[in-house]
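Moving on, here comes chain A:
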Amino acid sequence: MEPRNIVLNVNGIEVIYNHVILVLKGVSLQVPEGGIVALLGGNGAGKTTTLRAVSNLLRGERGAVTKGSIELRGERIENLTPADLVQRGVVQVMEGRHCFAHLTIEENLLTGSYTRKSKAEIAANLEKVYAYFPRLKQRRTSQAAYTSGGEQQMCAIGRALMANPSMVLLDEPSMGLAPQIVEEVFEIVKDLNAKEKVTFLLAEQNTNMALKYADYGYILESGRIVMDGPAGELANNEDVKEFYLGVGGGERKSFRDVKSYKRRKRWLA
Partner candidate 1 sequence: QAREQFFPLLSYRTGPYAPNGTPWANGKQDYIKMINARDGGVNGVKLTFEECETGYATDRGVECYERLKSRPGVTLFDPQATGITFALTEKVANDKIPLITLGYGLSVAQDGMAFKWNFPLMGSYWTGADIILQHLAKKEGGWDKLKGKKIALVYHDSPFGKEPIPLLEERARMHGFQLNLVPVTAPGVEQKAAWLQVRQTRPDYVMLWGWGVMNSTALKEAQATGYPRDKMYGVWWSGAEPDVKDVGEGAKGYNALALNTSGQEPKVIQDILKHVHGKGQGTGPKDEVGSVLYTRGLIIQMLGVEAVRRAQERFGKGKVMTSEQVRWGLENLALDQKRLDALGFAGVLRPISTSCQDHMGSTWARIHTWDGKKWNFSSDWYQADEQIIKPMVKAGADKYLADKKMQRRAVADCQS
Partner candidate 2 sequence: MGFFLETLLGGLMAGMLYSLVALGFVLIFKASGVFNFAQGAMVLFAALAMARFSEWIPAWTGIANPVFANVVAFLIAGVLMFVVAWVVEFLVLRHLVNQEGATLLMATLGITYFLEGLGQTLFGSSIYKIDIGMPKDPVIAFESVFEGGVLVNREDLIAALIAAALVALLSVFFQKTATGRALRAVADDHQAAQSIGIPLNRIWVIVWSVAGVVALVAGMIWGSKLGVQFSLATVALRALPVVILGGLTSVPGAIIGGLIIGVGEKLSEVYLGPMVGGGIEIWFAYVLALAFLLFRPQGLFGEKIIDRV
């Protein structure tokens, strides 16, 4: 990887929910311009929290960044509103979809272009999204609440794309999607990254996919970054293989045969 400009620089942040629950304990990470960076980690590791800290959506969850700094292209952004960030081209796709239940799919998508003013651009974006997700076009007039889980996920991603973002924070895009669609989604990510130079920071559980498409990865455990490195390197790390890819010892193990004891993770020792 050639050295690139750092778009997003998260520096030792600490996040506390509700004044008492300390979740992130000094997380630092960098996202280079035009890169795809994956944030991996188990349940409750703090991936979502990290993304929320970046997009400033913590306040609604009664959380706050209490230490450290977050810079976007050199500018401190902790005190901006989420809307300011979207203006600066950073959009988050929230975990758990969060489509506007009463709006139709198409209206959902259109709200995504709230910050865009040009009619033509909006129309073009809409077409682009429909092209990426034909299924949405079929369901364009149904209320979002009545579409299936996967359709809602597509809608949420599509809605973010409507803002013509320069950087997208994707929180578990693959969750609940059929394998085929998962692949499609990642293809779309790659496509946008290659063609439109959109930078991605994605939190994923599907390590396999994430490492396949990302350039660089961070592994988060209990609110700390425990490991980072280029995607390829991570994918070959023994621990990552065993715990995140499920192929410990070279062979992929059948889910039927997993042992009920666990090996200690080396990096936690």
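Quick note on selection: all candidates are chains of the complex that A comes from, given by their letters.
Heads up, the rule we're going with is that contacts are C-beta pairs under 8 Å (C-beta built on N, C-alpha and C of every residue); 3 or more make two chains touch, one makes a residue touch a chain; residues count from 1.
The model shown is predicted, which means the values in this text are computed figures rather than measured ones.
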item: In-complex contact partner of chain A, selected from candidates 1 or 2; value: 2
item: List of chain A residues in touch with candidate 2 within their complex; value: 55, 57, 59-61, 81-83, 85-87, 91-94, 98-103, 107-108, 110-112, 114-115, 143, 145-146, 156, 159-160, 162-163
